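Notes follow once the structure below has been shown.
Only one protein chain is missing from this complex, and each of the others stays in its spot.
And now, chain A:
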């Protein structure tokens, strides 16, 4: 197990290196730069700025310098937010996005699995149709419409929650709901179809023949086996949700990490682009590793050691 995790960490480093390299060169290949704007800067100032940030040096020097500083967890200063480093941006934004994301994940996974199970156990009855209509709506309605809808109904009309801003737990409920809707609907559909498949298995008939009740069969024999597809979806999903959403954070005025992904690119804020991309890569790769470990725990037939030497 430890050996497996060690090997996986090594692969993660390799993937990260590839991500960094690809982003670095793609970013440089895009036209424009951090200081090109509508108002042309005087050439002397631009030259000074480039010199200050090291942008006048040959690309390979910049590249290797960057690799070295990233290895020391130093993403450099932001070009756009004066006086702040990219580390500051991440340290300030990520806790907010993470908290909101965890809340949304919790809602999406809990409600999604519950809905899926109810639908599967009442296959082709009204509960099933009801849950699936709900799910299709959740998948098709974009999050910004869901967000405005929630703001209008729950905040403005009913006054249950604050409309926007990031101050207390109550402020986080609406954005979390809006963020959770689509993944929840997706998880519900995934759980339902996977439950239905498991329920048609011979070992479910064996469990019935043992005299177990419907509840015991569902809890002990069905859910666990039906959750594998949900768990594998959870990897990329959690990376995406935990690092924040541009749309939701803009609508609710939340100081999260999500907006940096979009704004840094249009700003050509090189260090921020690199920083958030690398950060996202790390979160995604760790989520995948966790998913693979969870897989091995759920299904004993999956051996984490790679199956060569056994345990």
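In this section, a residue touches a chain if its C-beta (ideal position, glycine included) is under 8 Å from a C-beta of that chain, and two chains touch if they have at least 3 such contacts; residues count from 1.
Everything that follows uses one rule, which is that contacts and distances are computed from a predicted model.
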Among "Oligopeptide transport system ATP-binding protein", "3-oxoacid CoA-transferase subunit A", "Urease accessory protein UreF" or "DyP dimeric alpha+beta barrel domain-containing protein", the UniProt name of the subunit that does not appear here: "Oligopeptide transport system ATP-binding protein"
Full-complex contact with the absent chain, from A:2, A:71, A:158 or A:209: A:209
Where the unshown chain meets chain A, residue by residue: 201-203, 205-214, 216, 220-221, 224-225, 298-301
